[in-house]
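To start, the structure itself, in structure tokens.
As you look at this complex, bear in mind that one protein chain is not there, while each of the others sits in place.
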Amino acid sequence: MLTRSFIGLSLLGGLIAGCNPTPSSSGDFQPLSTDQVVFWDRQTTETAQLLQRITDEFNDSQEGLPVRIETTGNYGEIYRKVMASIQARQLPAMAVSYESMTAQYAASGAVVPLDGFVSAASGGLSPEELADFFPAVLESNYYSDYDGQLLSFPFSKSVLMLYANHRVLRLAGIEAPPRTWEEFLQQCRTIREKTGKPAYAISVDCSTISGMIFSMGGELVVDGVFQYDQPAARQAFGLLETLMEEELAYQIQARTFDDEVAFARDDVAFTIRTSAGSANMAVAMGGKNDDWSMNPLPQQNLDRPATILFGPNITIFKTGAEQERVAWAFTRHFTSVPVMTEWALATGYLPIRKSVADDPRMQAYWDAWPSNKVPYDCLVFAKTEPNLRGWQEIRSLVEKAESAVLAGLKSAEEATKELQVEAQATLARAQQ
Amino acid sequence: MKRALAYMVLTLGALLVIYPFIWMVGTAFKTLPESMGGSLSPLPQTWQWGNLSATLQAAPFGRYFFNSMVVGITVGLCVVLTSLLAGYAFARFSFRGRGVLFGLVLATMMVPFEITFIPNFVVITRLGWYNSYAALIVPWCANAFGIFLVRQAFLSLPEAYYDAAVLDGCGPLRFLRHIGASMVKPTLVTVFLFAFLGSYNALLWPLVVTSDPSMGVVQVGLASFVLDSGVRLNLLMCASAFVIVPSILLFLVTQRYFETGALGSGLKE
Partner (left out) sequence: MSLWVGFSDGLDRVLAWADGHLVGRSGRPEGGRRAALCLLAPTLLLLGVFGVAPIVSTVLLSLFDLRYGNGAFAGLGNYQEALQSSAFWNSVRVTAWYLVGVVPTTIGLGFVVAWGLMHVTRGRTLFRTLYFLPYITSAYAAALVWRALLNPQGGLANGLLEWIGLPTQQWLLEPRGLLHVVTGGAVAADMGPSLALCCVMAFDIWHGLGFTVVILLAGLSAIPQELEDAARIDGAGVLQVIRHVTLPLLTPTLYFLLLIGTISGFQAFNSFYALTQSGGNTLGTTENLVIYLFANFYDNGRWGYGAAIATLLLVAIIALALVQARFARRWVHYS
């Protein structure tokens, strides 16, 4: 009897908790708080304080519910929290997310499409305002898996840059950082020769590979077909293979900042990183001086440059009309030109609107150090990774392939061929 | 001779074991570039004592410590109580299905937390406990490991004690209160220690069930040094070092119980 009642109790609990393996669609999510609009964000320390100040200004300027920021861990942890909250049917009004996460939230029916807000007569974005956003910044927020709806809005974006350590370059007798991949390889060889050390610290990351492929003139996916067996991808992996064979580069530990450390100690000349890391790099290099610079990615064809844009967006959840309205108003406020300018100046994330160029503060910032303007200039030819279902899984496949090539266990040829097959199969399975 | 050998082995082992801590404390007082620089020396060139106040100011550690202690001690006490009652029941009472039930209890230790936290989170939310002490405390108040230990301790008590109690007209519950509990006190102290540590060092659960800064715990405070653009390694190490202090103190207080035959002399089935 005892055992039976115990089992019965557990089953009951289990059914209450797990009774919704396939959550239904709209309408039945509760907001976390009925008198505040909660925003789950990732920022800590100084950037959190800035965000709080921006939020306070917004709250003072409007009549609706106040926005409240809650710092809840890193992006992965926020993602887990949101997924658990979806199961519990109680969500914040908005949260920061990457495109793959938004796609998953949308599949659970929790996301508010923003097209209506954008095109609304009042409180929306006029066609001029929309055109003021760089195209790449908006494009990954339209999801082809969901009829091309706008399911998220850009929050803090950055581009992939080539960081060059001029102290090491000068030692090797090199005047300026490379502008093409040919030059890059040559310079690595020269540096190795003159300093005896590798020139480049490699951080295994799918977005870096994607950026390399773009800058080598390729695409990632065309009409649902991956392009990993095409020349650009082959070239990207081939370059890595060559760099390792000739001991011109080495691999750093996963998800660390060891490459920045090596860069700062003059152990390497190059690292390829996000522009958002410039503030950190400045601390390590003793300021924004002429010992280092941020450059566009080396290109295959200088007439048709390309690079990659990434960064999190804001997703708004179905938590009721008033919550959603205020959430959108906040998003619009945050991405307005004055606020964006301030955010960009303080954090090093990119200002995503073209007309920030007219702001004197921005111009002063650009004049202060040449490299400050470079990421902004790259925005015009930046591209984004696909936001298809299954893309997250394919990212790990790309990183596995990259690791195999860097460890010398597979040739670039083999790795790209296998990757193509696996990626295509994964996409097919995810799209079912 | 044997004694000297023991000392040598122990000292050598201890040095190996605590080297990472020497590195941690040393790095805690380095400047940021120095801390990331990978120099072979674990100790800083100049000790940055200012790191201590910088760390304490980066997040509301005072509040976090308070929460962690309240939650940890409450969980510890509750686990001791439930383990005592349940361990005693499993050891001294026979009823049908006892074996199966005990197996079920053990099974609760066998599933990874990464999955089980979602159903638990749903229950917590349905109960309206989000952002509350209840959410941080209640799910952890019963612990299969504690029950296991206490049951074992009672099993290894000689029959004579129970017989003597019966002769004195003492029922099972009063026996437990007057004699049983103090007989297994060393075990209970051990259970308290491990339950406290489990609660104190947890990160994912507090992160998931709270988002209000006034409800955070120290582990959440540690996480605030990991930024998007880098890790403030020196401050993180500083924070980690003083986060350990309560655990060390608790250990020092409880460790003399470990050598008084705490777990009994045998594991009986």
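Annotations
Letters A and B name the chains as they come in the text, with residue numbers starting at 1 for each one.
Please note the rule applied: a contact is a pair of C-beta atoms (placed from the backbone, for glycine too) under 8 Å apart; a residue touches a chain by one contact, two chains touch by 3 or more.
None of the values given here were measured: they were computed from a predicted structure.
Of the options A:A262, A:M285 or A:A412, the residue whose C-beta touches the omitted chain is A:A262.
When the missing chain is restored to the complex, the residue among B:A59, B:I73 or B:V138 that touches it is B:V138. Touching the omitted chain from chain A are residues 1-2, 6-7, 9-18, 21-23, 76, 79-80, 83, 86, 103-104, 107-109, 201, 204, 250-256, 258, 262, 267, 389-390, 392-393, 396, 399-400, 403-404, 407, 409, 430, 432. The chain not shown here touches chain B at positions 2-3, 6-7, 9-10, 13-14, 17-18, 20-21, 23-24, 27, 37-40, 82-83, 85-86, 88-90, 92-96, 98, 104-120, 123, 138-139, 141-142, 144-145, 147, 152, 166-167, 169-174, 177, 186, 190, 197, 201, 203, 219, 222, 231, 233, 236-237, 240, 243-244, 247-248, 251-252, 255, 258-268.
Throughout what follows, only the chains that are shown with their structure count from here on.
Chain centres here are Cα averages; for chain A and chain B they lie 37 Å apart. For chain A in complex with chain B, the touching residues are 1-4, 6-7, 13-14, 16-18, 32, 38, 40, 42-45, 47, 70-74, 77, 80-81, 83-85, 87-90, 92, 256-258, 260-261, 264-265, 274, 276-277, 279-280, 283-284, 348.
Residues 32-33, 36-38, 58-59, 95-97, 100-101, 104, 117-126, 130, 204, 207-208, 211-213, 220, 223-231 of chain B touch chain A in their complex.
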